[in-house]
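Please read through the structure below; I'll follow up with questions.
Only one protein chain is missing from this complex, and each of the others stays in its spot.
So, chain A:
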Amino acid sequence: MNIKSVLESLLFAWGEPLNINEISRILDMSTGNVNHILEEMMISFNQDTDRGLVIQKFGNSYQITTKKENYDFIQSLLQTTVNKSLSTAAMETLSIIAYKQPVTKVEIELIRGVKCSNVIKGLLDKNLIKEVGRLDKPGRPAIYSTTDEFLRHFGLNSINELPALKIETEEEKKAT
């Protein structure tokens, strides 16, 4: 059995980001080993200019995608441009969840100053966020976190790759 060949087939067939635990279960190998091999593959796919595919890592999942350089060609193949981008309201809500997770709806609404029920429902439907439990407070409010799909949507390897929040201190502001 050629592990790399198996991995490539698995990622192709699955299409969507495939979780490392799932892969290690199928191959009966430790996640550390699988991670190591997949990272090797990521590099070799990237370096091989004859290939049109790359492997990307989002959190604990890997996915085969096309290469960025070939975007224009694929684009001209498509009939219409599919606009998958999120609304401003969704972006704001998602940002708050990403940095403050796990977070309740009320906390999000306090920051945005508007009701967020529908936006949160939309994000849940898109699998960009998930309910990770409930607070032991009156009303047992649900708390939300981002998903691996969130990382994929923004091309992040892990949640640590989020851009730093620019906290402008009073002094800095006055200096400018």
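Everything below uses one rule, namely that a residue touches a chain if its C-beta (ideal position, glycine included) is under 8 Å from a C-beta of that chain, and two chains touch if they have at least 3 such contacts; residues count from 1.
What we mean here is this: contacts and distances are computed from a predicted model.
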| task | Tell me the UniProt name of the left-out chain, picking from "SbsC C-terminal domain-containing protein", "Segregation and condensation protein A", "ABC transporter ATP-binding protein" or "Regulator of SigK". | result | "Segregation and condensation protein A"
| request: Would you mind spotting which of A:Val6, A:Met42 or A:Ala89 touches the chain that isn't drawn? | output: A:Ala89
| task | Could you list which residues of chain A touch the chain missing from the display? | result | 13-16, 54, 56, 63-68, 71, 74, 84-86, 88-89, 91-92, 94-96, 98-99, 110-115, 152-156, 162-163, 165-168, 170, 173-174
